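Scroll down for the structure; my scribbles are underneath it.
Missing here: one protein chain of the complex. Every other protein chain is in place.
Take a look at subunit A:
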Amino acid sequence: MVDRHLFGLGLRKPHYGAFLDGAEPVPVDFVEVISENFMVEGGRPLDVLRRVRARHPVALHGVSMSIGSADGIDVDYLRRLRALVDAVEPLFVSDHLSWSRIGGFNAHDLLPLPYTGDALAVVCANIDRAQEALGRTMLVENPSSYIHLPGEMPEWEFLDMICRRTGCALLLDVNNIIVSASNHGFDATAYLAGIPAARVRQIHLAGHSQGRALLIDTHDRPVPPSVWSLYAAALERFGPVATMIERDDDIPPLAELLDELALARDIASDRERRAA
């Protein structure tokens, strides 16, 4: 449980110098890294991670667990992730409500799930297995999606069900809610209202792009007003969480991301002042 607001950034190569060698630690409460980038045997990547960990708490965020796969989770993947977890002692371990592997094929993308009882059973069994292998509670992130598959419940109810059945927690990506709400025509505030507030540990903030017919989750621009607005509403519901700006392309100077993070701090402070 997070008992106060935390504010972090994703560790990206252009900012390694500042995070590793800056005279003062970068003013963040935690750093999030992509787990798979460090699930290697040795070399510079692990040295970078060791040095960052010496300065900051680290959250491990995965993209390849494939917790929605009907084939289950790759055993070698879990073994390597467990080794990384043991080495880093992370603040959180998270991955997405999506799938990428089936029948020996791996799409290396966050593919959508139908929100059905069949899928719920598969996802819960996979999360159970992952949490047992990792020896800890996982955070599951809501995806952005470009297809609305026929299902039996909305995404937020599916998330609520997996939390209830597996004891997992949630990483709520506010940008993904905006993207999927636009693409599938649901109300983003209804989504927030359906999320089990007590299970939300972390929030991702990011930007998106307008494609030809759909909003695309590109993470290549500043957090837009629509996401900030929903973030403020999310904090009203969820209270203290760990918030992080997720930028993966067209990465700006670190100072710009810190300025964006300051906006998140302002929104959280404003909410706390009003609550007091």
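Everything below uses one rule, namely that a residue touches a chain if its C-beta (ideal position, glycine included) is under 8 Å from a C-beta of that chain, and two chains touch if they have at least 3 such contacts; residues count from 1.
Here is the rule we go by: contacts and distances are computed from a predicted model.
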*Of the candidate names "Multisubunit sodium/proton antiporter MrpG subunit", "DNA-binding domain-containing protein", "Stage V sporulation protein AC" or "Energy-coupling factor transporter transmembrane protein EcfT", which one corresponds to the UniProt protein name of the undepicted chain?*
"DNA-binding domain-containing protein"
*Tell me which residue among A:E36, A:E141, A:E246 or A:E260 touches the hidden chain in the full complex.*
A:E36
*From A:A54, A:A213, A:A255 or A:A275, residue that would touch the chain that is not displayed*: A:A213
*Contact footprint on subunit A, counting only the chain that is left out*: 36, 39-47, 64, 66, 68-70, 74, 76-77, 99, 101-109, 111, 113-114, 116, 118-119, 122, 145-149, 183, 211-214, 216
